[in-house]
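Only one protein chain is missing from this complex, and each of the others stays in its spot.
Now for chain A:
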Amino acid sequence: MLSLPSSFLGSKPSHTYPVDMKILSCLSAILLFLFFSASFAEQNVRTERISGSAGDVLEDNPVGKLKVYVYELPSKYNKKLLQKDPRCLTHMFAAEIFMHRFLLSSPVRTRNPDEADWFYTPIYPTCDLTPTGLPLPFKSPRMMRSAIQLISSNWPYWNRTEGADHFFVVPHDFGACFHYQEEKAIERGILPLLQRATLVQTFGQRNHVCLDEGSITIPPFAPPQKMQAHFIPPDIPRSIFVYFRGLFYDVNNDPEGGYYARGARAAVWENFKNNPLFDISTDHPTTYYEDMQRAIFCLCPLGWAPWSPRLVEAVVFGCIPVIIADDIVLPFADAIPWEEIGVFVAEKDVPELDTILTSIPTEVILRKQRLLANPSMKRAMLFPQPAQPGDAFHQILNGLARKLPHDKSIYLKAGEKELNWTAGPVGDLKPW
């Protein structure tokens, strides 16, 4: 800009004016553009946009991309179970129930099964609770089998693909392996009838029997209203370095330790119980949610299964999750860049956890906090009632939409059978 006046002065005004005016207008346009982009950038520096591996998929709208048909099952598979025990609505496996309710009133639902891309079976396999509120998975395989027998005999859509365009929500500990003990779950493997279907489950571990390749991992259910009731103002300074509340030793089932959490939680306790930077204990404080909002790092170690609602709570409260679970597959891993948001620590590195956490550069930590502050991140982890755009229900639908269009090979020719209806333990074959 400084050179222009001299050119103005030194040049003849008549024919050089238009050229100089063009340069002037171009430069001013560029400057204006830079100014506006700078101001936008300043707004965005507060919270960063999450870009997943497939672009900004967190904000995709699934409506119009897929159609889901909801089977009409007798209420003994869903409503009666809920009536028997309404605690199913509040425990961490409640996603199956809320997914059903969401689909019933969602715009992706279609009443015409011939135009549906995906078929949903409203069955609540995790709603058989003990008096203390824990689900027993022993009847679930039989229930699932009986439901599939029903849909395969009443509708032709199961048999035409043997379930390859059907999806099921199985939020139990080890998904469709239907057992809470890992060895037994591995022994059973995924229910044979569900081998071609898409499973929407909370369990995710690489190279594990109970995680099928095409499964969609979802976060466990955490009650959104309860969490939102405990928000504290964001300007309260974060003064806890590392925070964790939970068991380190499971004295009832694993008294010597080493079995529960593969020894990782016990290692955290033994190494850091005297470290003032680590606020870890087995207490049940009433200020649990508020404390998480005052911590920088929240530990999310594995327990009997690698997943836990702690991840959801950490993300909602803006605390950087420190994930200690080898080979875990985190929810919506294809839409959320977990490496940029959380810290992954191998189980063998737990004794050096303090070194690892303090050696993270400051800029990286601030960036992770900015990413976590993005509201779309928090929304994607929750199952709010009623459903909101960008929440976990929509992320599940987005995941299903990304698997479309179905490959032509899933449609079986007449008479072709892939599934073995008699496979599995004998006990599973009994009617439910």
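We adopt the following convention: a residue touches a chain if its C-beta (ideal position, glycine included) is under 8 Å from a C-beta of that chain, and two chains touch if they have at least 3 such contacts; residues count from 1.
Here, contacts and distances are computed from a predicted model.
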Omitted chain (choose from "Glycosyltransferases", "NADH-ubiquinone oxidoreductase chain 5", "Dolichol-phosphate mannosyltransferase subunit 3" or "Proteasome assembly chaperone 1") - UniProt protein name: "Glycosyltransferases"
Candidates A:P113, A:G189 or A:P384 - the one touching the absent chain: A:G189
Among A:D250, A:E290 or A:D334, the residue in touch with the chain that has been omitted: A:D250
Among A:L24, A:L104 or A:L136, the residue in touch with the chain that has been omitted: A:L136
From A:V209, A:M227, A:A333 or A:L412, residue that would touch the chain that is not displayed: A:V209
Candidate in contact with the missing chain, chosen from A:P113, A:G263, A:P337 or A:P384: A:G263
Chain A residues touching the omitted chain (full complex): 46, 92, 130, 132, 134-136, 138, 173, 180-184, 186-189, 205-209, 233-235, 237-239, 241, 246-247, 250, 252-260, 262-263, 266-267, 270-272, 274-277, 296, 302-305, 307-308, 326-327, 347-348, 350-352, 354-355, 357-359, 362, 365-366, 369, 373, 425-428, 430
